[in-house]
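Just one protein chain is left out here, and the rest sit where they should.
Order of writing sets the labels: A and B. Residues in every chain begin at 1.
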Amino acid sequence: MLSVDRDKCTGCNICEKVCPFGAIVVIDGKAQVQDNCTLCGACVTSCPVGALSIERRQIPQDELDAFSGVFIWGECEQRAETLIPKKVVKELLSQGRLLADKLHQDLTVITLGDHRLTGLDSLFAHEADRVIRCQHKLLGRYEPDSFTLVISAIITKYMPAVFLFGATPNGRELAPRIAARLRLGLTADCTGLDINEDGQLVQTRPAFGGNIMASIVSPFTRPQMATVRPNVFPLAQPNKPKKRRIDDFQISLSKALFRTKVVATHRLEADGEASIEDADVIVSAGRGCQNKENLSLIQELAVALGGVVAGSRAIVELDWIPHTKQVGQSGLTVAPQLYIAIGISGAIQHLVGISSARTVIAINNDPDAPIFKVADLGIVGNALEILPVLIRDLKNRASAPK
Amino acid sequence: MKIIVCVKQVPEIADVQIDPETGTLIREGVDSILNPFCEYAVEMALGIKRQHPETETVAMSMGPFQAKAALMRCLEMGIDRAVLLVDKRFAGADTWATALTLAEAIRTIESRFDLILAGKQAIDGDTAQVGPEISEILGIPEIMYGVGLELRNNKKKIRVTREIETGNEIVETRLPCLISVSKGPMIRSISSFQEILDARNKELRLVTADDLAMDAHKLGLKGSFTQVVKIFPPRVKKQGEIFDGSDAHAAAHKLTDFLSSRRFI
Partner (left out) sequence: MHEITTETLPIVDFSKVRCIKGYAELCQNYELYLCDESRLAHQGAECLFFPASEAEISAIFTEMGKRGITVTLSGARTGLVGGAVPYGGALLSLERLNKVLGIRYDVGSREWIVRAECGVLLRDLNNWAMKKTFPGLYERASNETRASLKHYKETKETFFYPPDPTEMGAALGGTVATNASGARTYRYGATRDWVRRIRVILASGEALEIPRGKYFATPEGEFTVVHSTGVETAVKIPQYAMPQTKNAAGIFSAPHMDLIDLFIGSEGIFGAITEIEIALHEWESPVSIVQFFSSDEKAIDFVISLRKEKSIHPEFIEFYSSHALDLLRKKQATDPKVIGMPPIPDDARSAIFFDLRFDPEKKEHDYSLLEEIVISCGSSFSRSWAAYELRDLQRFKDFRHVLPETVNSIIAERKKEMPELHKLGTDFAVPDRALKEIWEFYKSKLEATGIEWLAFGHIGNNHFHINLLPKSLNEMEHALSLYREFASKAVSLGGTISAEHGVGKIKQEFFSIMFSDRERDEMKAVKRALDPGHMLNPGNLFAL
């Protein structure tokens, strides 16, 4: 409950102005809370006289203290005939290390897989203290029912304080399943993680499409669960592993457990094609490219720069490119050295997806397009006229004698 | 066959802006709409109904009284009836408390269902958590990121085409189950004036915490496991150089210079 101390309230209207939801109205000189209050707390911190407070539930500290350690789901992907941890796991390790050190606790990765599971040394090279490995012939591919079960069991046994998932499609399915099963607080798509003076995990994430940031805690439940988008935290350089501790977690699984069954898979990407999540150079197309045929220009430019093609949600909806190449809030977060946005106006949801890009170039014929606000170089002009000239120049340059 | 579509009313994010002075959301003139991914879920339910006309479709939402408008939109689109979970005690719910309340409502008042459809995520929160949480609470299988579906084995099983990282896959499961939907028609559908008038005569039931016989401590903020402690504006990147590209050659030249100065070529 958000409560107003009517004696302290001066009716100054500040809370009314700062409330992101319009849930406070000053009536007769006193603030009044409306039904649509979400208890976000924006008003509490801004009230100059401390008239606003939110009653929050408390839980005894010793109960919470029983939980210790920072855990990470070591999601694996298939490479050739092996299962190896994904890049996002290493990004989480870099951030997880900082959290574990602040808490003076261990950093653990949980990996599930069948006999093909390998590449665990890389986890130690990224400063994991321990790996908990669960190998079973039925865990060869991710499946929500079995993975929910195994990881829930591991959490119940090991009682970690913090549990992080990569916000990959699988991670975004698995985390809420586990959270609901174990009755845990969960924060999605975090872009910042820290430990506060009470030893709580402070999870910061964009809301309202990225228009505003919210910091969130899970005061009553352990572990504190969060998902983190790939490419949000920087990948640290691997070190020579100091220690190497692998605990095997034994479990017996039956096929009866699996309620869903994959019938067929269609790859939309060519074998060996780099994911846009891993690309250093991305040339990205939006509706301003006018039609699908013009994407050949985007492709040519990408080839000339050694990069890959991506696109905005708008052109995915138009079926110009598959969803696997969509950048933005409902697509992928990318972190290239160079991102060239062509004919993309730059809705806030798109900008969130490129906030990790090092250098951004935008070409758009609308000078008011929001993309220019984040561009290191913005060209106001017709991309369809500029690109052919640019591609020719780049080709000439490449073939010119040094 | 009965399909429940869980929907949410959200602010039109594209219109949301930040006051540069106070760093807060400017809410004036921002409309509330049916979350686009929820609209896709509604379309999917209606697609099934077109193939199996005996299907009953129910839209359910939890939210303030104003969220009726989002349910009205569902009814206009062709959903048969709607349920709004509305109670002061629901306010401040995080994804867990929201999922629990919706699941409880489904269990209590719509128990004989075959399929639950939900949007992949809501554009205001983007958490994508409520769907899988509901399925876990109800103990039913769930398939995320659905783009198409097909009922099989005399409507005992369902095959869902879903988006995955590398493409698409087809997954089969048994009913009842929950499917989150990530794609719909390229152009939002439009109702006829007849449908708009008819929708206003369809059943729209209001349900409170008392109707669900749920303990107050499980609801809303009290029942939430997460708490927002701070809200602040995002860091703004400094704007770079803007170049007039009306001359394609000058623009191409500018680009090659820039790329070479940053050692990309």
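Note that a residue touches a chain if its C-beta (ideal position, glycine included) is under 8 Å from a C-beta of that chain, and two chains touch if they have at least 3 such contacts.
Just so it is clear, the model here is predicted, and its values are computed rather than measured.
Per the touch definition above, the residue from B:Gln51, B:Ser111, B:Asn154 or B:Ser192 contacting the chain not shown is B:Ser192. Residue-wise, the contact with the chain that is not shown comes from A:Arg287, picked out of A:Arg267, A:Arg287 or A:Lys373.
Shown as candidates are B:Ile3, B:Ala59, B:Met72 or B:Ile116; the residue that touches the absent chain is B:Met72.
Take chain B: the residues that touch the chain left off the picture are 12, 28-29, 31, 33, 69, 72-73, 185-187, 189-197, 200-201.
Rule of thumb we're sticking to: only the chains that are shown with their structure count from here on.
Residues of chain A that touch chain B in their complex: 1, 17-22, 35-42, 45, 54, 56-57, 144-145, 148, 168-169, 172-173, 175-177, 179-181, 183-189, 202-203, 206-221, 259-269, 275, 281, 305, 317-319, 322-324, 329-330, 337-338, 347-349, 355, 359-361, 363, 367, 372-382, 385-386, 388-390, 392-394, 397. Residues 11, 13-14, 16-18, 22, 24-25, 27, 37, 64-66, 88, 91-92, 94-96, 99, 120-121, 123-133, 135-137, 141-145, 159, 163-174, 177, 182-183, 186, 221-222, 224-234, 236-237, 239-249, 251-256, 258-259, 262, 264-265 of chain B are the ones touching chain A in the complex.
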